[in-house]
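Of the protein chains in this complex, all but one are displayed in their positions.
All chains are identified by letter, namely A, B and C, in their written order; residue positions are counted from 1 within each chain.
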Amino acid sequence: MAEAVGTWLGAFLTLCIFSFLYRDNPFFRFAESLFAGISLGYYIGIVSNNTLGPNLFQPLFTDFSGRAHLLIPMLLGLNLYTRYLPKIAWLSRISLAVYIAYYVGINMVQKLQGEVVPQVGQTIMNPIGGTYTPIDNLIIIVGVLAVLVYFYFSIEHKGVMGPVSRLGIWFLMLGFGAAFGYTVMGRVSLLIGRMNYLFLETVNATVAVF
Amino acid sequence: MFWKLRLPLALTFFVGLVPIVTFFLTERVFGVSFVRDRVEQYMVIIAGFALLLGVVNVVQGNVRKIERRRPGWPFAISLLTGLFVMGTFGLLSAFRVGPFQGILSAPDGSDTPFYWMTRSLFNPLQAAMFSLLAFYIASAAFRAFRVRNIEASILMVAAFVVMLGRTPLGEYVFGWIPGGHRWLPTFTEWIMAVPNTAAQRGIIIGAALGAAALSLRVILGIERSHLGVKGKS
Amino acid sequence: MTPDTWYDPSRVGAPLVLLLVFSALVLFFIQRSRQGHALFIRRIAGITAMEEAVGRATELGRKVLYLPGGGTLDDIQTIASLAVMRHVASLTAQYSVELDVPNKDPLTFAAARETVQEAYIQAGRPDLFNNETVHYVTYDQFAYTASITGLMVRDKPATNFLIGAFHAESLLLAETGQTVGAMQIAGTAEVTQLPFFAVVCDYTLMGEELFAAGAYLSKEPAMLGSIKGQDITKAGLIAFLILGILLEIFGIHWFRDFMTIS
Partner (left out) sequence: MQLERLANIDRRVVYLLIAIGTTLPILLPIGFAVSTTPPVENLYHKIEGCGTDDVVMISFDYGPTTAPECTPMAEAVMRHCFSRGVKVIVLALFPIGGVTMAGETVENISAEYPHLRYGEDYVFLGYKDGAQATMKQMGVAFSGVFPRDQMGTALEELPLMQRVRNYENVSLIVSIATNVIGEWWANLVNAQFGTPVAVGCTAVSAPKYYAFLDTGQMLGLLGGLKGASEYERLILDGYPELRRIYNRTGVYNAMKGMDAQTVDHAIIMIFILFGNIVYFLIRRRDRRLGTA
């Protein structure tokens, strides 16, 4: 029974969201505000259950002295709330600075090691050979170079730079168009899933009750 | 004033160097395993505390909305109700209070109220919102794909060919020529594999360099907008 | 499994060399620029349009909506977004236009609050900043999207900035913004979402342009110097690529091997 009620509720909320396609209306506003509230509540539960509980409170409660180092992130976390105390509001920036700095450092090496090096490495190829034809390989090489030239900021795109960066834009547009067309199928699949839910699953759930 | 500016910037510099330096070292070096095992965990905890910061702001904003009877205030009630009910079940389950001995499923495998709400309310809302994309991608294509200039034409033709090639329609176009039914699907795959790869690679290399340069500016304290501190050279 | 050296041999090759060369070049050009060597940075349409976009809000008497993206503060795109946000906030303060910054990530929310408030103080308009200028919505991608699309339809912002890390929600947000007649400037480095922004928005900062935007807007010598350093690295990589390909044709695999991570 709870299953069927759940399915019908879900179907109702789905229709509320779809009604936005026609125009904004109280049903959509209801679903939207409920969604905002529920989702935030969901993350309160999940973050407590998956992070704060097992990684902070449980270790601290079971073995405080052995895990006292966990007080560091706890203090940094609590420190975010100094924002509400005007006199020491600036302290909250320390937590932000530490958090940002750590990930900025990670990003810097990851981008260079994980993206620039392999992507450049894969482009250094003998055009004759590999899985593609020589013409395909040349197109890839020329495309990569042209796009890189397009992103060159400190020279005006005149002379040789002009046509090459134009070619870069063409490659970008070709790639964007293709990716757009390619994505249609995945998005329609999502809608098919919802239509199934609305038309078939609600019926099945109801039948199952009786 | 000195500390308000210098301390965050000094911390940024030193903390930022930690992952860069340890990246190249092995755990044989003192402190590396500490960084790898613990610091990441610390950051997740800090982020966990931040969520409450957001919750406080949402509650404040919506309570104010109700108090002042601003337009749409009844919807603030449904928001707060959803937040309160779901959040309470979530907290009770997360800390295993009373009968709430599990968040998504109880120890005997049965569903919890938190899970029921997730499945009946949260997941359908997510999926419904996500699926609106099917409508939007259609209307965006109709409106934006016009042959205004060379760039727009390339964009449109590429999208059109790929859309055609991905369905049985693509097989029918040249299907009357012997062997022709594979032409468009093959061409579609070629577009994805060759020119599209080139464009993506170019963007990724450029963006990664840009990201690295921004990272360096942050670590050096040149870029500091995120701290609310005005940059100066 | 642990190698018996103190450094990780799979990482000290190309990645370390690239890191050192890159950092050296960026630092060199920052220094040079600070010493007063003028630098040219080409015009980037999306950035030049920002002032016009805020001006439009003044004319229409409607608000400016700034979305810092669905990424968290550990995503460098969000940091780039905060740098642009700072500039947009100074503009809205100067023009006395209402600014609205709804957030998905709570830490980004905390940082954005600092960024915007300070920009208003610097612009001499702390009175225009209030607790609702920068606010929090929810952590869920689609719940956030639903709230923002609703907000767009009801408040009809004159201008939308969609700058940062966006995922599947990109098209939902941009298309709704388009229906309410907002001028839209987007910026992201998410390769999968760029097509949608490029198709729907008036201006799109693509990849590297997003990261350069903050520096470009600040007009500070040190910032511009870093862009130059990054460009020179890029030129070096292009040369490296061409040389590598030529050597490959003659069967010499040095460059490729060097860039292949074992």
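Points worth noting:
The definition used in the following text is that contacts are C-beta pairs under 8 Å (C-beta built on N, C-alpha and C of every residue); 3 or more make two chains touch, one makes a residue touch a chain.
As the structure is a prediction and not an experimental result, all values here were calculated from the model.
Though it is not drawn, the left-out chain touches A, B in the full complex.
The residue touching the chain not shown here, chosen from B:51, B:79, B:92 or B:164, is B:164. Residue B:156 is the one among B:129, B:156, B:198 or B:218 that touches the chain not shown. Per the touch definition above, the residue from B:5, B:56, B:85 or B:193 contacting the chain not shown is B:193.
For subunit A, the residues in touch with the chain missing from this view are 21-22, 131, 183-186, 188-193, 195-196, 199-200, 203. Considering the complete assembly, subunit B touches the hidden chain via residues 123, 127, 134-135, 137-139, 141-143, 145-147, 156, 159-160, 163-164, 166-169, 171, 181, 189, 192-193.
Heads up, the rule we're going with is that only the chains that are shown with their structure count from here on.
Between the interfaces A-B and A-C, more contacting C-beta pairs are found at A-B. Farthest chain from subunit B (centres taken as the mean of C-alpha atoms): C. Distance between subunit A and subunit C, defined via averaged C-alpha coordinates, is recorded as 15 Å.
Among the residues of subunit C, those touching two or more other chains are numbered 11, 15, 19, 22, 73-74, 76, 79, 107, 110-111, 113-114, 137-140, 142-143, 146, 154, 194, 196, 198-199, 206-209, 212, 227, 234, 237. In subunit B, the positions touching at least two other chains are 20, 23, 43, 46-47, 50-51, 53-55, 58, 72, 122, 125, 129-130, 132-133, 137, 141, 155, 200, 203-207, 209-212, 214-216, 218, 226-229. In the complex of the two chains, the subunit C residues touching subunit A come out as 11, 14-15, 18-19, 22, 39-42, 44, 73-76, 79, 107, 110-111, 113-114, 137-140, 142-144, 146-147, 149-150, 153-154, 192, 194-196, 198-199, 206-209, 212, 216, 227-228, 231, 234-235, 237-238, 240-242, 244-245, 248-249, 251, 255-256, 259-261. Contact residues on subunit C toward subunit B in their complex (touch as defined above): 2-8, 11-12, 15-16, 19, 22-23, 26, 30, 34, 72-74, 76-77, 79-80, 82-83, 85-86, 103, 106-107, 109-111, 113-115, 117-118, 122, 131-132, 135-143, 145-146, 154, 168, 171-172, 174-175, 178, 189, 191, 194, 196, 198-200, 206-212, 214-215, 218, 220-223, 226-227, 229-230, 233-234, 237. Those residues of subunit B whose C-beta lies close enough to touch subunit C in the complex are 20, 23-29, 43, 46-47, 50-55, 57-58, 60-61, 72, 122, 125-126, 129-130, 132-133, 136-137, 139-141, 143-145, 155, 200, 203-207, 209-218, 220, 222-223, 225-233.
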